[in-house]
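For reference, the structure I am asking about is given below.
Here the complex is missing one protein chain, while the rest keep their positions.
Labels run A and B following the written order; every chain starts at residue 1.
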Amino acid sequence: MLTILFDGIAYGMLLFVMAAGLAVTLGLMNFVNLAHGAFAMAGGYATVVLMTRFGVPFLACLPLAFLFSAALGLVFERTLYVRMYERSHLDQVLFSIGLVFMAIAAADYLMGSSQQNIQLPSYLQGRITVAGVGIGVYRLFLVVICGLMALGLQLILARTRFGSQLRAAVDDRRVARGLGIPVGTVFAITFAFGSGLAGLGGALSAEIVGLDPGFPLKFMLYFLIVVTVGGTSSLTGPLLAALLLGVADVMGKYLVPQLGAFIIYAMMLAVLMIRPQGLFARGR
Amino acid sequence: MTSRFAFSRRAAIALGGALVLAGSPALAQETVKIGLILPMTGPSASTGRQVEAAAKLYIAEKGATVAGKKIELIVKDDTGTPDVTRRIAQELLVNDKVSVLAGFGLTPLAFAAAPLATQSKTPMVVMAAATSSITEQSPYIVRTSFTLPQVTIGIADWASKNGVKKAMSLVTDYGPGIDAEKTFKERLTAAGGEVIGEVRVPLRNPDFAPFLQRVSDAKPDALFVFVPSGFGSQFMKQFVERGLDKSGVRLIATGDVTDDDQVDSMGDVALGTVTSHHYSANHNSPENKAFVAAFTKAANMRPNFMAMGGWDGMNLIYEALKKTNGSTDGTALLEAMKGMSWTSPRGPISIDPKTRDIVQNVYVRKVERVDGQLYNVEFSTFEAVADPVKAAK
Partner (left out) sequence: MLTSVPPETRETSAPAAFLNAKAAWRWPEYLFWLSAFALILLLPNRHLLMNEIAILGLFALSLDLILGYAGIVSLGHAAFFGVGAYAAGLLTKYGVTEPVTGLLISGALAGAAGFLASFMILRGTDLTRLMVTLGVALIFHEIANRLDWITGGTDGLLGVAPSAILGRFEFDFTGRTAYVYSLSVTFLLFLAARRIVNSPFGLSLKALKDNRLRAATIGIAPNRRLIAIYTLAAVYAGMAGALLTQTTQFVSLEVLDFSRSADALLVLVIGGSGYLYGGLIGAIAFKLMKDTLSAMTPAYWIFWMGFILVILVLIGRDRLVAGIARPFAPLLRLIGGRRP
């Protein structure tokens, strides 16, 4: 039973890593970026290529996946996304779906349509028993990495100068510009950072959920659910939401497998009915 | 005023678009057209790629002329959506006047097109979809892939002979999965074994953890698994991650799980897995060696059982045309196909004249390292297996 609880937490953490980047772009920059999964996929493929073709060890691939997606994000932000900030949400949805289509076809063309696999180093495989509870080593690794990341993100946003500049730029672009905040640069960095997080999420999740060109669409729904349920005004919200959904989903499938995917969807609807701003939003 | 102007522009656009619809239906008398409908995009795209590559390779190797007729292959993408499959099939029949429909990557796609084959009396060669009941949907359907019950028999019998008494099954929750689950239970129970638990995993399922935990709780002798190809490696990794391999649960599966397309990249976790299937790229015969070499060269990937279905489907169409001396009459072609038998790269196969389904050897295999790569190595054969569901009727 505790094992399944732990699995739920690990799954929730995984959802969080993948969605954290979206929480940054959607939550902080108020941009509906459905192409988020495409950046995650880019990170995943970068890892696969680095590991299988160049023999780079897995742990070294993680930061590289982050950088690769971040660079990709930066390029796209400067050339395309920057034109979309002032648009309606609907335009943003369509624009980013268009990007998703292109990403899917491009990945298919470059990498082939079948599933890609990565080989974990042996020290991340297998499982250990802690106080009678069996825990998968890789899942433990996920929980630790994601926990650290969540903490780090929160610190950056709340404590650093950059964080306050970003929050100011989001709240009122014109006033922020008037105060001498380089809004364009702040947004570009934030977007690149968000994409980088997505790439890291993609690299970490390939082991558990697999990686193929359909990835951006397959997991788009999960990202969105986490972010909307968590609320878009902080990062703690999505984190708690991801954990809640992860645990509920895994426990639900374990205890009442007949219900299947109902639990996660029903929870989302219930939360949005009761609190349209998200579960943990304080409201702006 | 502006809105009026704008509207006339829109109308002009619409009209221009409408005129484009007037395609030119070119009709050539001496060509035989084969409509190959496959999912080339979307979640099942890899199925489409394998079948298409094999079909094209077949034409390249055997020449594009049969019985004095030129063969023209028309490949269409149905995106894995049944209503699109149906529309494309209907258009191919009405506009392109195809003589044979082929392809069909998934069960519902074959179901959607089946009534058209009956109405137009056109042979429909199912090259991939594997639910047993497909061939019953139209008297014009012939299958060159396999059925899930057919390949499940092999592993179920192997399990009961090798001391599996209490087993569990884990299948993907859709037609083929349920077919596999049922067959496995029947065969194992008939041989004196017992299925102590059945788990069905949703088709869109990112994480196997909760389902595997149920298996781990029940501690069966063996776990029988069917998941569609592509999910196999994820499953395998999580099976090992949970320590199930060490706790004495033997993993047995249909060959979809250790799909040739995937098995090499799964790594050591796959080693030793016993599966049963109708085709392995490692099958030891001169026909297969030639096929694998040519396919790998042409398509730059290892052929899997989907490619095999495409290859034999094309062979069936070619041989039927030879038999009818190039006549493209649907009923004549169908009659020519019934009862046809030949040696395929996968081994000896034939088309059962009664059920129009494929009869073939089912091999029990084990994942081993051969020349540095992982392969399914065959070690035991069940000869000339027919689909057991239809045989029982």
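What we mean here is this: a contact is a pair of C-beta atoms (placed from the backbone, for glycine too) under 8 Å apart; a residue touches a chain by one contact, two chains touch by 3 or more.
These numbers were taken from a predicted model, which means no experiment stands behind them.
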item	value
Options B:A60, B:V94 or B:A190, residue touching the unrepresented chain	B:V94
Options B:I59, B:V75 or B:A218, residue touching the unrepresented chain	B:V75
Absent chain, residues of chain B that touch it	4, 6-25, 40-41, 45, 48-49, 75-77, 80-83, 86-87, 90-91, 93-95, 107-108, 111-112, 115, 119-120, 131, 137, 173-175, 202-203
Hidden partner interface residues of chain A, rising order	26, 32, 80, 83-84, 87-91, 93-95, 97-106, 108-109, 217, 221, 224-225, 228, 232, 258, 260-262, 265-266, 268-269, 272-273, 276-277
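Convention: only the chains that are shown with their structure count from here on.
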item	value
Chain A and chain B, separation of their C-alpha mean positions in angstrom	35
Interface residues, chain A side, partner chain B - complex	3-4, 7, 11, 52, 104-105, 108, 112-117, 119, 125-127, 134, 136-139, 207-210, 212-214, 218-219, 222, 249-254, 257, 260-261
Contact footprint of chain A on chain B as seen in their complex	41-43, 45-46, 48-49, 173, 199-200, 202, 204, 206-207, 209-211, 213-214, 230-231, 233-234, 237-238, 240-243, 261-262, 265-267, 301
